[in-house]
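Structure provided below as structure tokens; questions to follow.
Shown here: the complex without one of its protein chains, the others still in place.
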Amino acid sequence: MSEVIVPASGEIKGKTHIYPVRVFFEDTDAGGIVYYANYLKFAERARSEFIRAIGWNQREKLQSEENIGFAVRHCEADYKASARLEDVISVHTRVTKLGGASMVMNQSFVRDGKEIVNINVKLACLVLDEGVPARMPKDLYEKVKQYL
Amino acid sequence: MSEVIVPASGEIKGKTHIYPVRVFFEDTDAGGIVYYANYLKFAERARSEFIRAIGWNQREKLQSEENIGFAVRHCEADYKASARLEDVISVHTRVTKLGGASMVMNQSFVRDGKEIVNINVKLACLVLDEGVPARMPKDLYEKVKQYL
Amino acid sequence: MSEVIVPASGEIKGKTHIYPVRVFFEDTDAGGIVYYANYLKFAERARSEFIRAIGWNQREKLQSEENIGFAVRHCEADYKASARLEDVISVHTRVTKLGGASMVMNQSFVRDGKEIVNINVKLACLVLDEGVPARMPKDLYEKVKQYL
Partner (left out) sequence: MSEVIVPASGEIKGKTHIYPVRVFFEDTDAGGIVYYANYLKFAERARSEFIRAIGWNQREKLQSEENIGFAVRHCEADYKASARLEDVISVHTRVTKLGGASMVMNQSFVRDGKEIVNINVKLACLVLDEGVPARMPKDLYEKVKQYL
């Protein structure tokens, strides 16, 4: 039977998760470059793949009784160079801080061996419907800790 | 005290709802024109304002016990000319068919008096969590009927 | 040294190009499902990878003297079932018509072996700045013809 073709989910090398993104028309704007907000989409894809790689299922948690998940509390982005249609960008994600109910990730966007964008994101664990902070589940906390 | 500045929600003229859209960078692509999928976003904004204008609150319904709403079942778009950064487009929305659990809307995108895109959308009323068809609430049905 | 991790660009099986997409938060809406316009983004990613696989570089053509490329002229989408966060969708793309200055592609979105969305897209070859129809370059035409 034909095997299923799956999207690239990235790879963990040491403590860094590396996720590849191709730039399509949807990502660009009339200036010919990737629209600045779209790097935050790439970043979220990479974070999603990273926490899925360590065994956390966001959809399950969203639909469960607990209804917990992560929300971005703070985000800081440095734009150093622009990317264009058909470029391949590697998103390098690392955990730089870990608390009981939050964590900080650094995400470096690399094209042709050169950093073009750098993002720091602070994520808070929340009960999603209420927006109330929640402690990170112990098993997730322990897993993330290994990448600190 | 200062009055609140509100977004344009469009106007109903006869049986047509007219909703204005400005083209921003986010809407364009590296070809310099509005990305084709984004007309479907404009169309949904216009439909949302139209059904809000006739007294239907989508968010309320989404969060209520019933959890009903509309999902697009079929969509057909003709792209006749392109729009560019800073253009103003008027979306003309009309109900063209109405059934007990579905309706069809025609949406004409006009720039400088000329149609550039035309979209037909078939919407089905659903219980959202299950994706199961639902009869349109009677009060909504009666209201929409007036615009047929 | 470490090899570069690349995004999935899909595979050609017979005359069908198969491209995998993971559903991320950006793709979903408050109804919990993939927003209807976003399937057109997935479709364009798949078409881009397909024509790149047969040797056509869209960016190069966009930046060249000729400045030619493809624009969507008509698009028809059937939404049969919805996709949710973390789903993997396979986009099956086939050329169904080929003319001197245009072509039609059928794109079937499959999840767990079941078609959830089906899209037909008519693309026209254009001089991009002017929006004027252009004959498809002979080498591209010949290549596409092999997949008809």
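Which chain is which? They are A, B and C, in the order written, and residues in each are numbered from 1.
The rule is simple: contacts are C-beta pairs under 8 Å (C-beta built on N, C-alpha and C of every residue); 3 or more make two chains touch, one makes a residue touch a chain.
Remember, predicted model here, so these are calculated numbers, not experimental data.
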Review point. Out of A:Ala81, A:Ala101 or A:Leu148, which touches the unshown chain?
Key: A:Ala81
Review point. Which listed residue (C:Ser9, C:Thr28 or C:Gln107) would be found touching the missing chain in the intact complex?
Key: C:Thr28
Point to revise | Those residues of subunit B which, in the complete complex, touch the missing chain | key: 2, 4-11, 13, 18-22, 24-26, 41, 44-45, 48-49, 52, 57-59, 62, 84-86, 88, 90
Revision key, fill the gap. Note that subunit A touches the chain not displayed via residues 30-33, 36-38, 40-41, 44, 59, 62, 69, 71-79, 81-82, 128-129, 131
**Study point:** Absent-chain interface as seen on subunit C, which is shown
**Key:** 25-26, 28-33, 35, 37, 84-85
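Here is the rule we use: only the chains that are shown with their structure count from here on.
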Review point. Which chain's mean C-alpha position is nearest the mean C-alpha position of the whole protein set?
Key: C
Study note, to complete from the structure: The angle in degrees, nearest 5, through which subunit A must rotate for its Cα atoms to match subunit C is 180
Review point. Compared with subunit A, which chain's mean CA position is the farthest off?
Key: B
Revision key, fill the gap. Rounded to the nearest Å, the gap separating the Cα centres of subunit A and subunit C is 25
Check your understanding: Touching two or more other chains, which residues of subunit C qualify?
Key -> 41, 44, 59, 62
